[in-house]
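The other protein chains are all here in position, but one chain of the complex has been omitted.
This part shows subunit A:
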Amino acid sequence: MSDAARTGRIRDALRNGQYSDALVVFTFLVGLALTAVHWVGLVVGGLLLGVLATSFWRAVQYGFYLGVTVLAVFLAYLWLFGALPQFFAAGQLTWLAVAVTLFVPPLAATVRAFG
């Protein structure tokens, strides 16, 4: 079996195998955890979800879901610590935080276009 064929089989197993759904969920969590440490986590999470997605548009969808999840968890975190009012008073920083969170993962997930 050629290397390309082997890679293709692994890719198929990841995307369509028995544990593919669990893998996507795990990758979500990894992306979330990385994002808690550095914003590059949004890129890495999006890239990994793109690799696992069964189609290009599903990849973009996963990326968007990751962004929404990160944003929701972040807002919950701010609420838990009583910091939501300050977040919404941050002006451009608020908008930037929302935009980065929602747009970076789907953009990174477009890596799926390469196969």
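Observations on the model:
Note that a contact is a pair of C-beta atoms (placed from the backbone, for glycine too) under 8 Å apart; a residue touches a chain by one contact, two chains touch by 3 or more; residues count from 1.
Definition applied: contacts and distances are computed from a predicted model.
Per its UniProt record, the hidden chain corresponds to "Penicillin acylase family protein" from the list "ABC transporter permease", "L-lactate dehydrogenase complex protein LldG", "Solute:Na+ symporter, SSS family" or "Penicillin acylase family protein". Residues 8, 35-39, 41-43, 56, 70-71, 74, 77-83, 85-87, 89-91, 93, 96-97, 100-101, 104, 107-108, 110-115 of subunit A touch the missing chain (whole complex, contact as defined above).
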